[in-house]
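The complex appears here without one of its protein chains, the remainder shown in place.
For reference, chains read A, B and C in written order, and residue numbers begin at 1 within each chain.
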Amino acid sequence: MSLAMTKEELMDYLGEVFPQVADDFAIDALSEEHVTMRLLTAERHLRPGGTVSGPSMFALADCAVYAMVLARVGRQALAVTTNSSMDFMRKPASNTQIRAECRLLKLGRTLAVGDVLMFSEGSDKPVARATMTYSIPPEKT
Amino acid sequence: MSLAMTKEELMDYLGEVFPQVADDFAIDALSEEHVTMRLLTAERHLRPGGTVSGPSMFALADCAVYAMVLARVGRQALAVTTNSSMDFMRKPASNTQIRAECRLLKLGRTLAVGDVLMFSEGSDKPVARATMTYSIPPEKT
Amino acid sequence: MSLAMTKEELMDYLGEVFPQVADDFAIDALSEEHVTMRLLTAERHLRPGGTVSGPSMFALADCAVYAMVLARVGRQALAVTTNSSMDFMRKPASNTQIRAECRLLKLGRTLAVGDVLMFSEGSDKPVARATMTYSIPPEKT
Partner (left out) sequence: MSLAMTKEELMDYLGEVFPQVADDFAIDALSEEHVTMRLLTAERHLRPGGTVSGPSMFALADCAVYAMVLARVGRQALAVTTNSSMDFMRKPASNTQIRAECRLLKLGRTLAVGDVLMFSEGSDKPVARATMTYSIPPEKT
(Lines give C-alpha, C1' and ligand atoms only; values in the text may rest on other atoms or scores of the structure.)
Protein backbone atom coordinates (compact mmCIF):
# COMPACT_ATOMS: atom_id res chain seq x y z
CA MET A 1 0.00 0.00 0.00
CA SER A 2 1.35 3.38 -0.95
CA LEU A 3 0.16 6.64 -2.46
CA ALA A 4 0.25 7.11 -6.24
CA MET A 5 0.09 10.92 -5.93
CA THR A 6 1.08 13.53 -3.36
CA LYS A 7 -1.34 16.11 -1.99
CA GLU A 8 0.04 18.72 -4.39
CA GLU A 9 -0.13 16.45 -7.45
CA LEU A 10 -3.69 15.59 -6.50
CA MET A 11 -4.78 19.26 -6.25
CA ASP A 12 -3.08 20.01 -9.60
CA TYR A 13 -4.83 17.09 -11.22
CA LEU A 14 -8.27 18.03 -9.85
CA GLY A 15 -7.70 21.56 -11.17
CA GLU A 16 -6.95 20.10 -14.59
CA VAL A 17 -9.91 17.69 -14.87
CA PHE A 18 -12.49 19.64 -12.83
CA PRO A 19 -11.66 23.31 -13.46
CA GLN A 20 -15.26 24.20 -12.48
CA VAL A 21 -14.96 22.99 -8.91
CA ALA A 22 -11.30 22.80 -8.00
CA ASP A 23 -11.48 26.27 -6.42
CA ASP A 24 -14.20 25.04 -4.05
CA PHE A 25 -12.02 22.57 -2.20
CA ALA A 26 -8.70 22.35 -0.37
CA ILE A 27 -6.89 19.21 0.78
CA ASP A 28 -5.61 19.53 4.35
CA ALA A 29 -4.12 16.09 4.87
CA LEU A 30 -3.61 12.87 2.90
CA SER A 31 -2.48 9.43 3.95
CA GLU A 32 -2.97 5.91 2.61
CA GLU A 33 -6.49 5.49 3.98
CA HIS A 34 -7.59 9.02 4.89
CA VAL A 35 -8.01 12.40 3.30
CA THR A 36 -9.20 15.61 4.96
CA MET A 37 -10.79 18.05 2.55
CA ARG A 38 -12.33 21.46 3.19
CA LEU A 39 -15.18 23.24 1.40
CA LEU A 40 -14.03 26.84 0.89
CA THR A 41 -17.55 28.10 1.51
CA ALA A 42 -18.65 30.92 -0.79
CA GLU A 43 -21.97 32.62 -1.55
CA ARG A 44 -22.80 30.01 -4.22
CA HIS A 45 -22.75 27.18 -1.63
CA LEU A 46 -25.28 28.77 0.71
CA ARG A 47 -29.00 28.57 1.35
CA PRO A 48 -31.01 31.48 2.78
CA GLY A 49 -29.82 32.03 6.35
CA GLY A 50 -26.22 31.32 5.42
CA THR A 51 -26.08 27.54 5.88
CA VAL A 52 -24.25 25.35 3.40
CA SER A 53 -26.65 23.63 0.96
CA GLY A 54 -27.20 19.88 0.63
CA PRO A 55 -25.83 19.73 -2.93
CA SER A 56 -22.64 21.49 -1.74
CA MET A 57 -22.18 18.86 0.97
CA PHE A 58 -22.82 16.11 -1.59
CA ALA A 59 -20.17 17.68 -3.85
CA LEU A 60 -17.68 17.87 -0.96
CA ALA A 61 -18.18 14.22 0.05
CA ASP A 62 -18.07 13.05 -3.57
CA CYS A 63 -14.87 14.99 -4.27
CA ALA A 64 -13.21 13.73 -1.07
CA VAL A 65 -13.79 10.07 -1.98
CA TYR A 66 -12.76 10.73 -5.60
CA ALA A 67 -9.52 12.34 -4.39
CA MET A 68 -8.90 9.40 -2.03
CA VAL A 69 -9.35 6.89 -4.86
CA LEU A 70 -7.15 8.87 -7.26
CA ALA A 71 -4.44 9.20 -4.61
CA ARG A 72 -4.26 5.41 -4.55
CA VAL A 73 -4.85 4.30 -8.14
CA GLY A 74 -3.34 7.29 -9.96
CA ARG A 75 -4.75 9.42 -12.76
CA GLN A 76 -8.01 7.65 -13.64
CA ALA A 77 -10.29 10.58 -14.37
CA LEU A 78 -12.92 8.13 -15.55
CA ALA A 79 -13.71 6.61 -12.14
CA VAL A 80 -17.42 7.33 -11.64
CA THR A 81 -19.75 7.50 -8.65
CA THR A 82 -22.27 4.65 -8.77
CA ASN A 83 -23.93 4.98 -5.35
CA SER A 84 -24.26 7.45 -2.54
CA SER A 85 -26.02 7.51 0.81
CA MET A 86 -26.12 10.59 3.02
CA ASP A 87 -27.55 11.54 6.41
CA PHE A 88 -27.99 15.20 7.26
CA MET A 89 -27.87 15.38 11.03
CA ARG A 90 -27.38 18.98 12.13
CA LYS A 91 -27.72 22.41 10.59
CA PRO A 92 -24.23 23.66 9.59
CA ALA A 93 -23.08 26.83 11.38
CA SER A 94 -23.64 29.97 9.31
CA ASN A 95 -20.94 31.10 6.93
CA THR A 96 -18.30 28.59 7.99
CA GLN A 97 -16.15 26.20 6.03
CA ILE A 98 -17.04 22.50 6.17
CA ARG A 99 -14.36 19.91 6.96
CA ALA A 100 -14.75 16.42 5.47
CA GLU A 101 -12.91 13.49 6.99
CA CYS A 102 -12.84 10.63 4.52
CA ARG A 103 -11.77 7.06 5.20
CA LEU A 104 -11.20 4.52 2.44
CA LEU A 105 -13.09 1.37 3.47
CA LYS A 106 -12.46 -0.70 0.36
CA LEU A 107 -10.31 -0.43 -2.72
CA GLY A 108 -11.13 -3.39 -4.92
CA ARG A 109 -10.30 -4.14 -8.53
CA THR A 110 -13.55 -2.59 -9.79
CA LEU A 111 -15.24 -0.92 -6.79
CA ALA A 112 -14.01 1.51 -4.13
CA VAL A 113 -16.00 2.59 -1.06
CA GLY A 114 -15.29 5.63 1.10
CA ASP A 115 -16.98 6.97 4.21
CA VAL A 116 -17.12 10.69 5.01
CA LEU A 117 -17.99 12.64 8.15
CA MET A 118 -18.53 16.40 7.74
CA PHE A 119 -18.17 19.09 10.41
CA SER A 120 -18.66 22.85 10.62
CA GLU A 121 -15.17 24.26 11.27
CA GLY A 122 -14.61 24.48 15.02
CA SER A 123 -17.22 21.86 15.98
CA ASP A 124 -16.82 18.15 16.70
CA LYS A 125 -20.50 17.26 16.17
CA PRO A 126 -20.96 15.91 12.61
CA VAL A 127 -23.36 17.91 10.41
CA ALA A 128 -23.59 15.08 7.87
CA ARG A 129 -22.24 11.68 6.88
CA ALA A 130 -21.91 10.13 3.45
CA THR A 131 -20.79 6.89 1.85
CA MET A 132 -19.80 6.93 -1.81
CA THR A 133 -19.08 3.97 -4.10
CA TYR A 134 -16.88 4.52 -7.14
CA SER A 135 -16.63 2.19 -10.09
CA ILE A 136 -13.08 1.95 -11.43
CA PRO A 137 -12.92 1.12 -15.14
CA PRO A 138 -10.47 -1.61 -16.14
CA GLU A 139 -7.08 -0.35 -17.29
CA LYS A 140 -6.73 -0.16 -21.03
CA THR A 141 -3.73 -1.95 -22.39
CA MET B 1 -55.98 14.11 0.02
CA SER B 2 -55.68 17.29 -1.96
CA LEU B 3 -53.06 19.80 -3.03
CA ALA B 4 -52.29 22.79 -0.81
CA MET B 5 -50.67 24.71 -3.69
CA THR B 6 -50.97 24.81 -7.47
CA LYS B 7 -48.01 24.35 -9.81
CA GLU B 8 -47.79 28.13 -10.27
CA GLU B 9 -48.00 28.91 -6.54
CA LEU B 10 -45.30 26.31 -5.94
CA MET B 11 -42.90 27.85 -8.52
CA ASP B 12 -43.53 31.33 -7.08
CA TYR B 13 -42.83 30.09 -3.58
CA LEU B 14 -39.61 28.29 -4.58
CA GLY B 15 -38.48 31.51 -6.28
CA GLU B 16 -39.12 33.39 -3.05
CA VAL B 17 -37.37 31.01 -0.62
CA PHE B 18 -34.62 29.68 -2.92
CA PRO B 19 -33.80 32.57 -5.27
CA GLN B 20 -30.38 30.96 -5.92
CA VAL B 21 -31.79 27.84 -7.53
CA ALA B 22 -35.32 28.54 -8.69
CA ASP B 23 -34.05 29.36 -12.19
CA ASP B 24 -32.52 25.89 -12.44
CA PHE B 25 -35.80 24.00 -12.33
CA ALA B 26 -39.21 23.90 -14.03
CA ILE B 27 -42.28 21.98 -12.91
CA ASP B 28 -43.95 20.14 -15.79
CA ALA B 29 -46.75 18.36 -13.95
CA LEU B 30 -48.14 18.11 -10.44
CA SER B 31 -50.72 15.81 -8.91
CA GLU B 32 -51.44 14.52 -5.42
CA GLU B 33 -48.70 11.91 -5.42
CA HIS B 34 -46.46 12.88 -8.35
CA VAL B 35 -44.43 15.80 -9.58
CA THR B 36 -42.38 16.00 -12.78
CA MET B 37 -39.54 18.51 -12.58
CA ARG B 38 -36.91 19.42 -15.15
CA LEU B 39 -33.32 20.59 -14.69
CA LEU B 40 -32.84 23.50 -17.10
CA THR B 41 -29.30 22.38 -17.80
CA ALA B 42 -26.76 25.23 -18.05
CA GLU B 43 -22.97 25.42 -18.13
CA ARG B 44 -22.79 25.48 -14.30
CA HIS B 45 -24.40 22.02 -14.06
CA LEU B 46 -21.92 20.28 -16.34
CA ARG B 47 -18.76 18.25 -15.98
CA PRO B 48 -16.05 18.12 -18.66
CA GLY B 49 -17.55 16.34 -21.68
CA GLY B 50 -20.92 18.03 -21.21
CA THR B 51 -22.62 15.58 -18.85
CA VAL B 52 -24.69 16.79 -15.92
CA SER B 53 -22.79 16.56 -12.61
CA GLY B 54 -23.72 14.39 -9.63
CA PRO B 55 -24.37 17.39 -7.34
CA SER B 56 -26.76 18.84 -9.97
CA MET B 57 -28.71 15.56 -10.03
CA PHE B 58 -28.76 15.53 -6.23
CA ALA B 59 -30.12 19.10 -6.28
CA LEU B 60 -32.80 18.16 -8.82
CA ALA B 61 -33.99 15.12 -6.82
CA ASP B 62 -33.91 17.06 -3.56
CA CYS B 63 -35.89 19.95 -5.03
CA ALA B 64 -38.45 17.61 -6.62
CA VAL B 65 -39.23 15.90 -3.30
CA TYR B 66 -39.25 19.26 -1.48
CA ALA B 67 -41.75 20.63 -4.03
CA MET B 68 -43.89 17.49 -3.67
CA VAL B 69 -43.98 17.86 0.13
CA LEU B 70 -44.74 21.60 -0.05
CA ALA B 71 -47.52 20.98 -2.56
CA ARG B 72 -49.19 18.81 0.07
CA VAL B 73 -48.46 20.48 3.40
CA GLY B 74 -48.29 24.11 2.24
CA ARG B 75 -45.67 26.77 2.90
CA GLN B 76 -43.28 25.07 5.32
CA ALA B 77 -39.94 26.37 4.13
CA LEU B 78 -38.32 24.76 7.16
CA ALA B 79 -38.85 21.16 6.07
CA VAL B 80 -35.31 19.73 5.90
CA THR B 81 -33.69 16.77 4.15
CA THR B 82 -32.54 14.19 6.70
CA ASN B 83 -31.54 11.30 4.45
CA SER B 84 -30.75 10.62 0.83
CA SER B 85 -29.75 7.57 -1.18
CA MET B 86 -28.82 7.73 -4.86
CA ASP B 87 -27.76 5.32 -7.59
CA PHE B 88 -26.06 6.67 -10.68
CA MET B 89 -26.77 4.13 -13.41
CA ARG B 90 -25.96 5.64 -16.80
CA LYS B 91 -24.02 8.61 -18.12
CA PRO B 92 -26.48 11.41 -18.95
CA ALA B 93 -26.57 12.44 -22.61
CA SER B 94 -24.44 15.53 -23.36
CA ASN B 95 -26.01 18.94 -23.02
CA THR B 96 -29.57 17.77 -22.44
CA GLN B 97 -32.11 18.63 -19.78
CA ILE B 98 -32.81 16.05 -17.07
CA ARG B 99 -36.38 15.03 -16.26
CA ALA B 100 -37.16 13.92 -12.70
CA GLU B 101 -40.26 11.87 -11.99
CA CYS B 102 -41.02 11.99 -8.28
CA ARG B 103 -43.53 9.86 -6.40
CA LEU B 104 -44.56 10.57 -2.83
CA LEU B 105 -44.30 7.26 -0.94
CA LYS B 106 -45.15 8.51 2.52
CA LEU B 107 -46.43 11.72 4.04
CA GLY B 108 -46.48 11.24 7.79
CA ARG B 109 -46.86 13.70 10.62
CA THR B 110 -43.10 14.20 10.97
CA LEU B 111 -41.46 12.35 8.04
CA ALA B 112 -42.07 12.36 4.29
CA VAL B 113 -40.40 10.02 1.79
CA GLY B 114 -40.20 10.54 -1.96
CA ASP B 115 -38.70 8.43 -4.72
CA VAL B 116 -37.23 9.97 -7.90
CA LEU B 117 -36.24 8.52 -11.27
CA MET B 118 -34.18 10.78 -13.55
CA PHE B 119 -33.90 10.59 -17.34
CA SER B 120 -32.00 12.43 -20.08
CA GLU B 121 -34.69 14.18 -22.13
CA GLY B 122 -35.78 11.87 -24.94
CA SER B 123 -34.66 8.63 -23.27
CA ASP B 124 -36.61 6.13 -21.20
CA LYS B 125 -33.58 4.53 -19.54
CA PRO B 126 -33.05 6.08 -16.09
CA VAL B 127 -29.71 7.85 -15.57
CA ALA B 128 -30.17 7.91 -11.79
CA ARG B 129 -32.55 7.19 -8.95
CA ALA B 130 -32.87 8.85 -5.58
CA THR B 131 -34.89 8.55 -2.40
CA MET B 132 -35.11 11.55 -0.10
CA THR B 133 -36.52 11.75 3.43
CA TYR B 134 -37.73 15.11 4.71
CA SER B 135 -38.37 15.96 8.33
CA ILE B 136 -41.41 18.17 8.79
CA PRO B 137 -41.23 20.41 11.86
CA PRO B 138 -44.34 20.49 14.05
CA GLU B 139 -46.70 23.35 13.30
CA LYS B 140 -46.25 26.31 15.59
CA THR B 141 -49.42 27.42 17.29
CA MET C 1 -33.87 -8.66 -24.13
CA SER C 2 -35.32 -11.92 -23.06
CA LEU C 3 -35.51 -14.17 -20.01
CA ALA C 4 -32.82 -16.77 -19.41
CA MET C 5 -35.02 -18.75 -17.02
CA THR C 6 -38.73 -19.31 -16.51
CA LYS C 7 -40.48 -18.73 -13.17
CA GLU C 8 -40.39 -22.46 -12.44
CA GLU C 9 -36.70 -22.86 -13.37
CA LEU C 10 -35.92 -19.90 -11.15
CA MET C 11 -37.75 -21.34 -8.12
CA ASP C 12 -36.02 -24.70 -8.66
CA TYR C 13 -32.65 -23.00 -8.86
CA LEU C 14 -33.21 -20.92 -5.71
CA GLY C 15 -34.21 -24.11 -3.89
CA GLU C 16 -30.96 -25.69 -5.01
CA VAL C 17 -28.56 -22.86 -4.10
CA PHE C 18 -30.41 -21.43 -1.08
CA PRO C 19 -32.14 -24.41 0.54
CA GLN C 20 -32.29 -22.44 3.81
CA VAL C 21 -34.56 -19.73 2.47
CA ALA C 22 -36.30 -21.02 -0.62
CA ASP C 23 -39.32 -22.04 1.44
CA ASP C 24 -39.73 -18.45 2.61
CA PHE C 25 -40.55 -17.03 -0.81
CA ALA C 26 -42.88 -17.55 -3.77
CA ILE C 27 -42.67 -15.97 -7.21
CA ASP C 28 -46.05 -14.68 -8.39
CA ALA C 29 -45.05 -13.11 -11.71
CA LEU C 30 -41.95 -12.67 -13.84
CA SER C 31 -41.28 -10.57 -16.92
CA GLU C 32 -38.20 -9.03 -18.49
CA GLU C 33 -38.01 -6.09 -16.11
CA HIS C 34 -40.28 -7.05 -13.21
CA VAL C 35 -40.69 -9.78 -10.67
CA THR C 36 -43.35 -10.07 -7.97
CA MET C 37 -42.27 -12.14 -4.98
CA ARG C 38 -44.12 -12.97 -1.77
CA LEU C 39 -42.80 -13.57 1.73
CA LEU C 40 -44.64 -16.64 3.04
CA THR C 41 -44.75 -15.15 6.50
CA ALA C 42 -44.12 -17.64 9.32
CA GLU C 43 -43.42 -17.32 13.03
CA ARG C 44 -39.66 -16.94 12.41
CA HIS C 45 -40.22 -13.71 10.41
CA LEU C 46 -42.15 -11.91 13.11
CA ARG C 47 -41.45 -9.43 15.88
CA PRO C 48 -43.53 -9.22 19.06
CA GLY C 49 -46.99 -8.02 18.09
CA GLY C 50 -46.97 -10.08 14.90
CA THR C 51 -45.34 -7.63 12.47
CA VAL C 52 -42.78 -8.79 9.96
CA SER C 53 -39.22 -7.96 11.07
CA GLY C 54 -36.79 -5.64 9.29
CA PRO C 55 -34.31 -8.43 8.50
CA SER C 56 -37.14 -10.46 6.90
CA MET C 57 -38.04 -7.51 4.67
CA PHE C 58 -34.35 -7.07 3.81
CA ALA C 59 -34.20 -10.78 2.88
CA LEU C 60 -37.32 -10.47 0.72
CA ALA C 61 -36.03 -7.43 -1.19
CA ASP C 62 -32.59 -8.97 -1.59
CA CYS C 63 -34.02 -12.23 -2.89
CA ALA C 64 -36.39 -10.45 -5.31
CA VAL C 65 -33.54 -8.52 -6.94
CA TYR C 66 -31.34 -11.63 -6.99
CA ALA C 67 -34.13 -13.59 -8.72
CA MET C 68 -34.62 -10.74 -11.23
CA VAL C 69 -30.90 -10.72 -12.08
CA LEU C 70 -30.73 -14.51 -12.36
CA ALA C 71 -33.80 -14.55 -14.60
CA ARG C 72 -31.86 -12.36 -17.02
CA VAL C 73 -28.28 -13.53 -16.84
CA GLY C 74 -28.89 -17.21 -16.04
CA ARG C 75 -27.40 -19.40 -13.36
CA GLN C 76 -24.78 -17.18 -11.75
CA ALA C 77 -25.09 -18.12 -8.11
CA LEU C 78 -22.04 -16.01 -7.37
CA ALA C 79 -23.69 -12.63 -8.02
CA VAL C 80 -23.35 -10.77 -4.71
CA THR C 81 -25.11 -7.83 -3.08
CA THR C 82 -22.74 -4.87 -2.78
CA ASN C 83 -25.11 -2.12 -1.64
CA SER C 84 -28.56 -1.73 -0.17
CA SER C 85 -30.72 1.20 0.91
CA MET C 86 -34.08 0.77 2.60
CA ASP C 87 -36.84 2.97 3.95
CA PHE C 88 -39.33 1.53 6.41
CA MET C 89 -42.45 3.62 6.05
CA ARG C 90 -45.38 1.90 7.71
CA LYS C 91 -45.89 -0.90 10.18
CA PRO C 92 -46.79 -4.08 8.28
CA ALA C 93 -50.22 -5.50 9.10
CA SER C 94 -50.09 -8.33 11.65
CA ASN C 95 -49.62 -11.87 10.44
CA THR C 96 -49.93 -11.14 6.72
CA GLN C 97 -47.76 -12.04 3.80
CA ILE C 98 -45.62 -9.29 2.25
CA ARG C 99 -45.67 -8.69 -1.52
CA ALA C 100 -42.53 -7.31 -3.15
CA GLU C 101 -42.72 -5.63 -6.53
CA CYS C 102 -39.26 -5.45 -8.06
CA ARG C 103 -38.22 -3.49 -11.12
CA LEU C 104 -34.85 -3.94 -12.81
CA LEU C 105 -33.43 -0.43 -13.31
CA LYS C 106 -30.06 -1.41 -14.74
CA LEU C 107 -28.41 -4.58 -15.96
CA GLY C 108 -24.85 -3.70 -16.87
CA ARG C 109 -21.86 -5.89 -17.59
CA THR C 110 -20.70 -5.83 -13.96
CA LEU C 111 -23.46 -4.10 -11.93
CA ALA C 112 -27.22 -4.59 -11.71
CA VAL C 113 -29.63 -2.33 -9.82
CA GLY C 114 -33.16 -3.21 -8.77
CA ASP C 115 -35.83 -1.25 -6.94
CA VAL C 116 -38.40 -2.91 -4.67
CA LEU C 117 -41.68 -1.72 -3.15
CA MET C 118 -43.17 -3.91 -0.42
CA PHE C 119 -46.83 -4.11 0.64
CA SER C 120 -48.85 -5.95 3.26
CA GLU C 121 -51.15 -8.24 1.29
CA GLY C 122 -54.39 -6.42 0.58
CA SER C 123 -52.98 -2.89 0.97
CA ASP C 124 -51.70 -0.47 -1.67
CA LYS C 125 -49.70 1.70 0.78
CA PRO C 126 -46.04 0.59 0.70
CA VAL C 127 -44.65 -0.64 4.03
CA ALA C 128 -41.06 -0.35 2.80
CA ARG C 129 -38.88 0.35 -0.20
CA ALA C 130 -35.44 -0.96 -1.05
CA THR C 131 -32.79 -0.60 -3.72
CA MET C 132 -30.21 -3.34 -4.11
CA THR C 133 -27.02 -3.34 -6.20
CA TYR C 134 -25.58 -6.67 -7.29
CA SER C 135 -22.07 -7.20 -8.59
CA ILE C 136 -21.96 -9.75 -11.41
CA PRO C 137 -18.65 -11.59 -11.65
CA PRO C 138 -17.11 -11.86 -15.13
CA GLU C 139 -17.92 -15.10 -16.94
CA LYS C 140 -15.19 -17.65 -16.73
CA THR C 141 -14.00 -18.93 -20.08
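Assume a contact is a pair of C-beta atoms (placed from the backbone, for glycine too) under 8 Å apart; a residue touches a chain by one contact, two chains touch by 3 or more.
Quantities reported herein were computed from a predicted structural model and do not represent experimental measurements.
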Residue in contact with the excluded chain [from A:Thr41, A:Ser56 or A:Ser85]: A:Ser85
Among C:Met86, C:Leu104, C:Met118 or C:Ile136, residue touching the chain not depicted: C:Met86
Sites on chain B contacted by the missing partner chain, in the whole complex: 82-83, 85, 110-111, 133, 135
Contacts of chain A with the absent chain, listed as residue ranges: 85, 87, 89-90, 105-106, 108, 113, 115, 117, 126, 129, 131, 133
Where the missing chain touches chain C, by residue: 17-20, 44, 46-48, 53-56, 58-59, 62, 80-89, 91
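Going forward, only the chains that are shown with their structure count from here on.
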Copy pair chain B, chain C: interface residue numbering same or different (half cut): same
Distance between the centres, which are taken as Cα means, of chain B and chain A, whole angstrom: 23
Approximate Å spacing (C-alpha centroids) for the pair chain B, chain C: 28
Residues of chain B engaged with two or more neighbouring chains: 85, 87, 89
